[in-house]
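Heads up, the thing below is written out as structure tokens.
Heads up, one of the protein chains got dropped from this complex, but the rest are sitting where they should.
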Amino acid sequence: MIGPTASLSHLHRADGSASYKCPATGYNILGAVNAPVELPGRRDALKPEEATVEVFVKPGTTTAGVGERYVEGLLRSVLGKVVLGREKGFPRRGVVLTLAIVGGENIERGDSYLTVFPALLHAGLLSMISASVPLSMTFSATLLGVTKSGDIVRDPSPAAAKAAVSLHVFAISSKNHLLLNESEGRFDFDTWELARQNAVTICQGSSKGSDGDVNMEEEKNASGNGFIRETVEDQIYSDYVYKLDSI
Amino acid sequence: MASTTASHATPPSLSLPPSQFARLQPHAYLLAHLSPPAASNQPSLRANGRAASQFRVTSANAGSLTHTNGSAVVRIGDTAAVCGVRAEILNTEDIASWSVSHASDEQTDDKKSKSEEGDTDSQDKEDRAHIQDLNLLVPNLSLSTGCAPGFTPGAAPSALAQSLSHQLLSLLHSTRLVQADDLRIWYQPPNLEAEALGEQMDVDSEESGNPAREIKAFWVLYIDVMIISLAGNPFDAAWASVLAALRDTKLPKAWWDDDNETILCSDDIADAKKLSLRGLPIASSFCSFEADAAAGWRSVIIPDAEEQKAQEQKQKKQGMQQRWVLADPDGYEEGLSQERACVVVDKENDGKAKTVIVKMEKHGGWALDGDDMRQLVDVSAQRWDEMKRILDQC
């Protein structure tokens, strides 16, 4: 399977930006974060003690509808919890995240939004990191589909997701917390638990089980959190490459 | 406190009436209720007098609106939702995508019908194609003016109302509650050959020369939910009202009249048919209340999930509970917690068979984990029995 690709800070105007592409589901997301900014239009919504996280999702080839509002609410609640909004300079200000779905299939009205959700979460997190918004932890997310025969498929394609009996999105933090779960379809608790354990393995990598240190690097790549870390490391490396040369 | 200087005249009383304490220190107020001092021998109750996993008093009443095909009012505590279902006819001629088929779909369809595998499977697909792709179910939720402070007249639909509308729609689709067959209006062209031949052959003609019947129109169900009073947990109330209204919905008998080239409906109530719904999915929402209000943001390193769990266990042994999962939160409790969970369950065979989860979500925090979710599913399953009783009576 081809892994996802991501890059950081490729836009000029926004404070932070990231692009995230997941070949398995075909989605390509661009994210931009402006933070901290004044939000003159939302003065009534601003909180006196912490930052207000605002999320805007722009679909690729349609006008935003109720589905986008819903997914924005979820993203706001996940990222709002991770962002340290009480750090200096953040209270009474806004953290504005804009996500544009520039590649991949359209989500029609009433369709499940779960298929794009992990990609949106990743793009949002990476944009936050790119904008140097203080975070309490990072996370990674995965989409799992349970087929009719009971198999759990990772990152099913849109067609496979439609055929799946149940779909599950999990976001697991870098410290193994279950940050978010969205499941729909028909399933029982044991299936869910199995999917959850699968998700933990995907996001964390099998960190404890392996005793050989040969494939440490590979494993790091394979896990979701490893991928986020890797992307940020690459960016830092390219940002500080002038220093490396001078040493 | 400033009151100490003034209290020389009156006897010094630092105690505030509970209502003021609740407003000034909402978090401490709820915490004090949930963790009473061990000496007082009081049970841990929420500020509203409920136990942690207790739902509010729920009532439902169906069929109260006269101009709709089906309606219901559901009240959960002080949150009240009115739902009206209106059915309107959509001619297939007016559907742009009706006469359009995708070559790739057709091929797979052919294969399916040839191999004759999974009858329910192809039916599922057809249901999805009709209900979802043609948008035959149109739920819309509005938070009416004055349902809670802050809802002013003339404002655009709030993000909350829009996202609730989406949740209703996606739950209607993912549970496949309404069967597409109930919404189809068929036309059976008369078999002219058979009529000419006479009556003796009518048994055979069923199989041989009958022209295929065709769908001439669909019923579109406009499901309008109005939250007339919002005191927390709008989704459970809204979904229950949708469910009750759909159970109440009767569609008049409709047929295609070939002479007038239009759809005709029967006036006779006896001809009207109820919808046959698939199952009875019941939604239960929860929130998690944490003892330490600042746990999430104070710049301490957040411990690993395992560490945190061990720590929690230890504190629990000492009689210090750190967080409570509150079922059916009211508005006051919702304002004090960020982490939310929602479980929608159904039981097959009228509650005799096992519990099926149709939707599960949690977001806004990291306290709830797999074990908590298992408990929530159990609580939701109990709630299912209760709600079934209420909905059956209405």
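Chains: A and B, in written order; residue numbering restarts at 1 for each.
The rule we apply is simple: a residue touches a chain if its C-beta (ideal position, glycine included) is under 8 Å from a C-beta of that chain, and two chains touch if they have at least 3 such contacts.
Assume contacts and distances are computed from a predicted model.
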Expected UniProt protein name for the omitted chain (select from "tRNA-splicing endonuclease subunit Sen34", "Protein PAT1 homolog 1", "3-methyl-2-oxobutanoate dehydrogenase (2-methylpropanoyl-transferring)" or "Exosome complex component RRP45") would be "Exosome complex component RRP45"
Answer key for B:90, B:147, B:275 or B:379 versus the chain not shown reads B:90
The one of B:26, B:63 or B:157 in touch with the missing chain is B:157
Subunit A positions in touch with the non-displayed chain are 11-15, 17, 28, 30, 32, 34, 37, 39, 41, 54, 56, 58, 60-66, 69, 96, 98, 100, 102-103, 106, 109
Subunit B positions in touch with the non-displayed chain are 90, 94-97, 99-104, 106, 134-136, 138, 140, 156-157, 162, 220, 222
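The rule is simple: only the chains that are shown with their structure count from here on.
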Whole-angstrom distance, CA centroid of subunit A to CA centroid of subunit B, is 27
Contacts from subunit B onto subunit A in the complex sit at residues 128, 132-133, 135, 137, 159-160, 162-163, 165-167, 169-171, 173-174, 296-297, 299, 302-306, 308, 338-340, 354-366, 368-370, 373-374, 377
As the complex stands, subunit A meets subunit B at residues 50, 65-67, 69-70, 72-74, 77-78, 80-81, 84-87, 108-113, 136-137, 162, 173, 175-189, 192-193, 196
